[in-house]
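A single protein chain has been removed from this complex, and every other one stays in its place.
So that you can tell them apart, the chains are marked A and B in the order they are listed, and the count of residues begins at 1 in each.
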Amino acid sequence: MPYGPHTPDDRAQMLAALGISTVDELFADIPRELRASPLNLPPPEPELELSARLSGLARRNRVDMASFLGAGAYRHYTPAVVDQLLLRGEWYTAYTPYQPEVSQGTLQSIYEYESLIAELTGLDVVSASHYDGAAATAEGALMTCRATRRERVLVSRAVHPDYRATIRTYLSVGGLVVDEIPLVADGAGAGTTDLAALEHMLADESKPVAGVVVANPNFLGLLEPMAEVGRLTHAVGALFVSVVEPVSLGVLLPPGGYGADIAAGEGQPLGIPLQYGGPYLGLLASTEALVRQIPGRLVGLTKDLDGRRAFVMTLRAREQDIRRERAASNICTNQALLALAASIYLAAIGPHGLRDVAALGAARAAALEDALADAGAPRLHPGPYLNEFAIRVPDAAAVHRRLLDRDVLAGLVLAEAEPEDPSLADGLLVCATEVTTEDDIDRFASALRAELRKTDRLPAVPVAGAVAS
Amino acid sequence: MSVTGPRLQPVLFERSKPGRGNGKVPHPPKDALDRVPSNQLRAAPPALPELNEPEVVRHYVNLSQLNHAVDTGFYPLGSCTMKFNPKLNEWAARLPGFAGLHPEAPDEIAQGTLQLLFELEAMLAEISGMRAVSLQPAAGAQGELTGILMIRAYHRSRGDVERTDVLVPDSAHGTNPATATMAGFRTVNVPSAPDGGVDVEAFRAALGPRTAAVMITNPSTLGLFEPRIGELLSAVHEAGALGYMDGANLNAILGRFKPGEAGFDVMHFNVHKTFSTPHGGGGPGAGPVGVGETLLPFLPWPRVLREPDGSFRRERPGERPTSIGRLRSFVGNTGVLVRAYAYIRAHGTALAEVTNDAVLAANYLKQRLAADGSYDIPFGRPCKHEFVASSTSLRKETGVRTLDVAKRLIDFGFHPPTVYFPLTVDEAMLIEPTETESLETLDAFADALIEIAAEARSSPEIVTGAPQTAPVRRLDEATAARQPDLRWRPMTGRQMPCPD
Partner (left out) sequence: MVPADLRYTKEHEWVRLEDDVATVGITPYAAEQLGDIVFVELPASGASLEQFAPFGVVESVKAVSDLFAPVAGEVVEANQELHAKPELVNSDPLGQGWMIKVRVADRGQVENLLDANAYDQLTAAS
């Protein structure tokens, strides 16, 4: 066994102390008919061979393309200091800080995480932490039902499809209803949440609304009229859940700035590798009024017997290990190490660095928009965006596949992500961040131009009102 | 008494000085945000601390040293399986091909990860005796929710909508009843038998046409194998209900007991426990779920499939309409699953030896304490990977409680065991040594517990005043909960000054 310390003598000594001759006797209480069939697994693999196997598998993935894929997970530059610090065993081989006297490192780091995310979101209570953006958003939706004692949640169709699916799964029980708010079909607001429809849905007094969930930027990269959504939501006594992308909060108005009661989102852009979907970091924050409704871990500042400042898990009686069947959520294991990564990232990059990252992404995206429009793929929607937008490409899925052969990962095929929305049938969702280079943009634009010429199906002129410059 | 701890650190915000930092990314062009409407922009950057890298490094290195961790010492936290975390696994998860792969990468450029996930599913199915495995759940508790939602979907698919109850033994992890509630069920707590095991008769009495599922941890949270589990599962199935196994204690049964073969319909794995993906200070974990034939159609999507040509792909949206749907975005906590894969391949068939050594170590430690007699050992029969000791007699004799013993262990350099759980044993200590601790460590820990009991008799104030050598002493948890201070507020003066 690769990591076991026992010599044959050690085992013999332990067996002797127990007065038995083989370890099998310790399993005599498993009835014969319940004993396992032999483990049909490969033999143990020495580290040399295993490391070669793992390297080989990793090499079968292609991660060297010019990538414009975002759609909820984003490539960013992570300062080297983040991973260097995360690799300290004192962080990653500890567990939940149940014993605060020997866990002050983890506890203080969580308190700092809460403080950093509170600054980013403009909301005072930050739960540390949830599985990912989707699960955190679903928990946020559940919070609105508990707090208002109402049973209907409205979710914009421009919230990430995985998040909408997760909300449906979480709320599918206990009589909770999820209705989707349609998007504006055309004109300047195309692709954003339809406020008139929202107002109409909120007005239905027979089905009072607990919460309204809208993302900014939304799944299509567009900026939403969040302040308006907040006003309409609060007018009927419902709560407003804002789904955010944290790097964007380096420049965009924070949820607390436009009246959101709850912010949820994906913390992955804060120094966490893409790693095919996880582990990521579910951000969840709320106003102080909702502190008893927010699920997950909270760490507070207190003092020890000698009056020293110290940190401790608090409001624990909300959690499953104490409240059991009456707990607000069953969450136990969380994403503490990722919250630590996000904190170190924010500490290393600082407020001005975060602003620069967000603004660089916007600048690169503007250059990308111009280059792609020039190559024959204009934007699909006219409204403002930060660093992600949809383009119109005829036969998008086929073009996307062919661009892979030219070492370009041309974003997300929207028809595959949103098959029920015909307006997105020709859409590719593309993004740029500070790691997107001019060379990448050139490669994408020239490859796309070549593909579009080859198919000889140049798209129609840009939609009316598009910001094509 | 001094109010300065030797290594306590100011919070990040106290280290901030305007103008520090930068140098990580280039400055954007001045017109970078010109296309963004000004009413969407914040007036000033968020009030994050401004720090330079050397300070950030000192801050986090010094903070890390306030933690007890598996890498620093023995961590016998019952039900958490704090075993050694192999360093190869950390290396593997950081390989650029794994770490840099976007979750929406087309299948043809993600074949390495998809193959790894496919093989991992197959190995977990073999280990558990289950038919298939979903790798999507992000943690054990989400795995539980997945399992219970599948059970709900199964009953509904048969038009059976009257099943409202989930039966849970009173010794269960808190996540079990919390999960049942989250999934829209009513929890029925079933008392344990006097020997600590499930009370099959009590379960029989509680089973009926309203029972949707029974959630069992085997071995139980007392570290005891449930010998009547086959009988119980038959009764569950006769009542039309399904059996859920909480896999938290899988480290005790690798190669000895396969839940799927015994008749469980669904179980979750805690890969951060059994397969040693690290605990990360609270997470991340991953909570794959294995199912038998009955629940196969209801697994969350997307699953990873192998095509006839040997390539791998993700299930497409809507491909399997019976699925319960998604629990989270994307495929799962892949980075954690890479580590679990590496762990399982490193051991292969030797996983059975992991269990042998874990169970041997727990029984040896239990025997050492039983022979001394200072602590009660409520259940005498052989335990599995963990066991319960109790300070009930010690408390009667000396007034020293389990909490005090736990805190005193800190002064001896050990992390305390899980205390006051399970709820069914007074003054409980749940001790799980794992297979990666040496005989010397086990003996030193037993010696420390025995010495603490002697202290409790001779000078109890040493024990009740512990810890003395930790970075801080016992904390005022009541004030922390009554007047929660959950974030740093620069300039309010509400907070205590930095202790240095």
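We take it that contacts are C-beta pairs under 8 Å (C-beta built on N, C-alpha and C of every residue); 3 or more make two chains touch, one makes a residue touch a chain.
Predicted, not measured: the structure shown is a model, and the values here were computed from it.
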Check your understanding: Relative to the complete complex, which of the depicted chains are touched by the chain excluded from display?
Key -> A, B
**Study point:** Omitted-chain contact residue, chosen from A:A28, A:L305, A:I322 or A:A398
**Key:** A:I322
Point to revise | On chain A, residues whose C-beta touches the chain left out of the figure | key: 292, 315-317, 322-323, 326
Point to revise | Touch residues of chain B, complete complex, unshown partner | key: 420, 477-478, 481-482
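Everything that follows uses one rule, which is that only the chains that are shown with their structure count from here on.
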Check your understanding: In whole angstrom, how far does the Cα centroid of chain A sit from the Cα centroid of chain B?
Key -> 21
